[in-house]
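The structure follows.
Yeah, one chain of the complex is gone here, protein chain that is, but the others are all in their spots.
Our next item is chain A:
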Amino acid sequence: MSTYAKKQGFGATLWDFMTTVDHKKIAILYLISGGLFFILGGLEAMFIRIQLAVPDNNFMSAGTFNEMITMHGTTMIFLAAMPILLGIMNAVMPLQIGARDVAFPFLNSLGFWLFFFGGVVLNLSWFMGGAPDAGWTSYASLSIHSQGHGVDFYVLGLQISGFGTLIAGINFLVTIINMRTPGMTYMRMPMFTWTTFVVSALILFAFPPLTVGLTLMLFDRMFGANFFDAAAGGNTIIWEHLFWIFGHPEVYILILPAFGIFSEILATFSRKRLFGYSSMVFATVLIGFLGFMVWAHHMFTVGLGPIANAIFAVATMAIAVPTGIKIFNWIFTMWGGSVRFTVPMLYAVSFIPSFTMGGVTGIMLAAAPADYQYHDSYFVVAHFHYVIVGGVVLGILAGITYYWPKIFGTMLNETLGKFTFWFFLIGFHLTFFIQHFLGLWGMPRRVFTYLPGQGWETSNLVSTAGAIFMAVGVIILLINIIITSVKNVRVGNDPWEDGRTLEWSIPSPPPFYNFKQLPLARGLDAYWIEKMEGKKEMTPAEPLGDIHMPNGSIIPICITIGLFVASFGALYNMDADKTWTVPVIIIGLLITFGSMLIRSIKDDHGFHIHKEDLMDDKDKEVKA
């Protein structure tokens, strides 16, 4: 292996990560940047809760509050939850199907950098004249009249990071369709791979409507088009439709990977096969399918008419059926298993009731006539935080803890992990449970303050106290990460001891080519099958041979930086006094298309790892 020895030092590591096309390193990039955005969004949430802790508060102005909630929602959904999940998918999915990388490693890196710079564009708005302030949904009736450039940052930032997500989704689809190891049929794929597959399909179909919507918004704001301006013959409702045609599948893009993570964890720590595997697959596909036919449940109060409302209400309630199938399967997986309460398992067990509560309020909201009461009240805030925090964020925390050893080769401390878990879980319910009632007592959503004497004081204070608990939990997690990284105690292949799927059959972290020989999958839970027959490793499906690997490349960053530069030209283009904008757009696009041109005319065939370098003593013995 000496020929592949790496240079040391910070600069070399940085360069390595900037040019990497290795799915495991890109996963780490996603996790780090998603984690940073998560902390940023968390800080914004804390500021929101401080402002609302007491009535008539003037911790921040109404305008700043609007920017805060907009950036909190946008950051958490697009820049924290989704990238962290894409990171876990990148780290785990290729290993689970026995692949050496994703199908298009170069695009994988491009996807990451597009997401990252899109997020940077969005957040630079804080320092460049004010953040977007029309809500994460950016309804056109509000956003086309928003002063300043906030909403332009929203449009361009999301446009760039949206391209990145779309690229990642297509990449995963092709990987799962084409790169499964011999024996890994569709119905032997681990549940997390299945959810990755369905989620990637959702990304493929859901992001184009967002792209279209954002483009129309861009034209309305930049060039004075009137797509959404009712006074000029446009229709503001079209934005709402386009946004939610994307937006509802988006919430399933977030929750399905969490479902996948929990399915793996529940099976592993119950030491049992996932109960009803094929019905789980069926339910996942069905949820993905139905997810596209329900978006108008966000628009019941728009006045679509009773027939449209009824159709969308019934379609929405239908989603509860496959979701219920999943909940029961998870419970039956634990039933009769020899359950081990590790930190990931604690998250999984508490996820089931927490998420179910969110599902129940979802059904309540889906009853269109009742929604006229709930809509735009704190009841809705409570609902989506129960599904997103109680489902997605618990899933992320569980997934990070569970896969930490596979990604970084060390084990997070269990005791500290339990502290994080309890602080977070208690804080979460403390913050959001009471908000159901605040909503029913009439507190509207997205208000920057409220008057005393309406019976909302105590509840809001309780809610803020809960938020502090959650923050403490996250801080303990950060301490845990630092301690673990400093101690750096390495672990073996299967640190949880009950790993069932292929990723646990190779070292932690895996070598950069993942599998020396592609493994033969002989059934669902392929590694478990081998273990049950007393074997220590997988049966190889191919003889030892040369492995072809792609070269790293700096071009993805160059492509992205071009778009980054151009977006600032586009942003300020409408200001009459700024004449530099058109040149900036042109320079940016030249960088982007120039880099793409270089990529397409310069051949890059990658390199081979030779068989001799792969052979260890054992292989040589066999030869001799």
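By definition in this document, a contact is a pair of C-beta atoms (placed from the backbone, for glycine too) under 8 Å apart; a residue touches a chain by one contact, two chains touch by 3 or more; residues count from 1.
Here is the rule we use: contacts and distances are computed from a predicted model.
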| item | value |
| --- | --- |
| Listed names "Cytochrome B6", "mRNA 3'-end processing factor", "Carbohydrate ABC transporter permease" or "DRTGG domain-containing protein", with the criterion being the UniProt name of the chain not displayed | "Cytochrome B6" |
| Residue touching the undisplayed chain, where the options are A:296, A:389 or A:506 | A:296 |
| Option touching the unshown chain, where A:83, A:162, A:190 or A:209 are the choices | A:209 |
| Options A:245, A:286, A:319 or A:368, residue touching the unrepresented chain | A:245 |
| Hidden partner interface residues of chain A, rising order | 173, 177, 201, 204-205, 209, 235, 237-238, 241, 245, 289, 292-293, 296, 304-305, 308 |
